[in-house]
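Apart from one protein chain that is not included, each protein chain of the complex appears where it belongs.
Lettered A and B in written order, each chain numbered from 1.
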Amino acid sequence: MKQRPAPDVLTPLLWAVAIAVFVFLYLPLLVVIIYSFNPDAVNSFPMRGVSLRWYRVMLADEALMHALGISVAIAIGGTTIGVLLGVPAALALARHEFPGKKLLERVVLLPLTLPGIVTGVAMMSLFPHLGVPLSLKAVLIGHGTFLIAITLTQVYARLKRLDPSIEEASADLGAPPLTTFFRIILPNIRSAVVGSALLSFTLSLDEIPVTFFLIAGDNTLPIEIWTMMRRGISPEVNAISTLIIALSIGLIVISSTLQGRGEGAGR
Amino acid sequence: MKLVKWCLWLGVLLSTILLIACSKEEKPASAAAPGASEKPAAADPKTKFKGKTLNLLVWEGYADPQFTKGFEDEYGVTIKGTYFGSSDELVAKLKGSGSVYDVVSPSSDVATTLVQSSLVAPLDTAKITSYGDLAPALRDMKDAEKDGKSYGVPFTWGPDYLIYDADVIKEEPKSWNAFFDPKYKGKVSLWDDISNIYLMGQVLGFDKTDPAALYNMTDEQLAQVKKKLVELKPQVRKYWATAGELNDLFKNKEVALAVGWPLTVATLNKEGRNLKAVIPEEGATGWIDRLMISAGSQNKELAELYLDYATRPKTMAKVAEATNYNIANSKAGEHMSADLKKIYVTDAEVYFKRLNFWRHVKNRKGYNELWNEVKGAK
Partner (left out) sequence: MSALFSKLLRSPRRSLALLVLPPVLWLFFFLVLPYLSLFVQSLLASDELGNVVLRPTTDHYRDLFTRPLYRSTLIYTFEMAAIVTTLTVLLSVPLAYVIAFKVTRYKELVYTLIIVPLWVSYIVRAYAWKIILGRAGILNTFLVYVGVVDKPVEAFLYSQAAVVIGLVHIFTPFVLMPIYSAFEHIPRPLLEASKDLGAGRFTTFRRIVLPLALPGIIAGGTFAFVLTLGDFLAVMLLGGPDTLMISNVVQNLFGTSDDRPLGSAIGIVMLILVLLILEATARAERAFGGTSSGERRIGGVKT
């Protein structure tokens, strides 16, 4: 027998809280976007008009644009290293047995699970002794190192879902291992590789703690913005932040679309 | 498990070996005299450096295009400035990546450390055309010399004085104790640096008989200073790490008084604000900045040319205008307006005598620890 339903207080309350949290997550970003059009140099309410002034300043800021270029270059380089080393490692873990397998799994994840500052100071302490002084080269190596885990985990998961008998069949039919790789394995892990490449690219663009300790000379974009903030805020930061927000949304849309297509085709 | 242990031991062994190999290797690659890396003087200096970048690791304001542009145009190079927020930061950065930077601007407190640690290169003062015009009081100081060689040229000097927002504080504060005034709770800002220890030392009168006492405090004196600094904490809104941050704090009306440099007053008043500054009755500490060349620099010849350029009267006049700091070359007065000339040339000597200039602190590690403890005290 059904009870008389009590007045529904819970659901509207729940919705209210959920929406409040949603607003909390978005409001600051919207504020930054809106205030990037602020004609004044001080961020006060209300905003006195609309202006593209800070976008002009941002585009003219050579150091900032240079830093953007450096960030993109390092992101591409780091992603490449991560993919080139992550795919073979994933293959080894998924298809072979060898001593130290568990150790490898644990170790490769360390930079992602430990606070960035620990990884950063560790690398900062040793890299110069390996012949890699603090510089963009060090940053590139640092990024590449922690990005390996991204590709490794995604490709490994994909490989586990792939039926190994296809590869065995290919070998039985006389195909050399390289051919098997390029014609059987690679097409099937393609979506995982692309997905992890996109994710790696984004993570590298925004990486701060490890980069903070390895950098000297030229800055990456987040470090350059950080330096600008330390030197005194120019609302120019609002403009570059808006650009970053737009870029991030764009990347997610691309990533989701590709993922959706990939999953559908891979069945 | 065995494999793990084996790998760990191997790794510990390797990293120990590497660390050993490198604690000996601390001397930067090109510690040899700058002459070794110079090309024969046949090539014209004005063209042979075209396209190169000169990296400055300096205090804020020292890479201002207002005066660096002249050098860029004259030699066809680009000047890139990286700023540091404190002397200790400079030393740490230089130790970590000495080969990236060419010119550095240490203050008098770390000049000796840099020279003793071989982090900077000796200079050929004959190449600095204005060397003879630099104020003798600064030029002949011994802290930047080793084995008869000079390692730096004096560049600027100035105070760490009390800055206040004259729109908020109508009456000029007379003493550093204004910081403790309950009226100004949450409106004070101090520099995030051990120089606060010197400041409190002055407030407590430690330098009344011997100026050097500030830099060689006994444990008991340090304990007293620490007590006062922790007492001051509730009054402080934020410790500023860079001059730009202090500019920001005043600009956004977050603070009404602070200890700072003339650069802040200059920058904000140019934008229409009304900041004033005063040397309180207890006195103020001061700093003398030099330009030095990093021992690991790959562009020593170009760096030397920059040192020459920066000390010329015309350049120094521009530096004074941009930063409001006092400059080392009095001939710069010929290129200044009458107002500027009065401050920076005529009154300079008197002003110089009023400041207690930073010196080498033997117990720098202890001072740093104390400051960290103040920051960590809750």
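In this text, a residue touches a chain if its C-beta (ideal position, glycine included) is under 8 Å from a C-beta of that chain, and two chains touch if they have at least 3 such contacts.
For clarity, every value in this text was computed on a predicted model and none was experimentally measured.
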Touched by the hidden chain, restricted to displayed chains: A, B
Touching the absent chain when the full complex is considered, from A:Ile70, A:Ala89 or A:Leu136: A:Ala89
Residue numbers in subunit B that touch the chain omitted from display: 7-8, 11-12, 14-16, 18-20, 23, 26, 86, 88-89, 91-93, 95, 113, 116-117, 186, 233, 236-239, 241, 252-254, 362, 365, 368-369, 372-373, 375-378
Positions on subunit A where the hidden chain makes contact: 2-3, 6, 10-11, 14-15, 17-18, 21-22, 24-26, 28-29, 31-32, 35, 42-46, 85-86, 88-89, 91-92, 96, 98, 104, 107-119, 121-127, 129-130, 141-142, 144-145, 148, 150, 152-154, 157, 176-179, 195-196, 199, 202-203, 205-206, 208-209, 212-213, 221-222, 225-226, 229-230, 233, 237-238, 241, 244-245, 248-249, 251-252, 255-256, 259
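Definition applied: only the chains that are shown with their structure count from here on.
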Cα-centroid distance, subunit A relative to subunit B, in whole angstrom: 38
Contact footprint of subunit A on subunit B as seen in their complex: 3-4, 7, 15, 18-19, 21-22, 55, 60, 80, 82-83, 85, 93, 96-97, 99-100, 241-245, 247-248, 251-252
Complex interface listing, subunit A residues touching subunit B: 42, 99-100, 103, 124, 126, 128-130, 133-135, 216-217, 227, 230-233
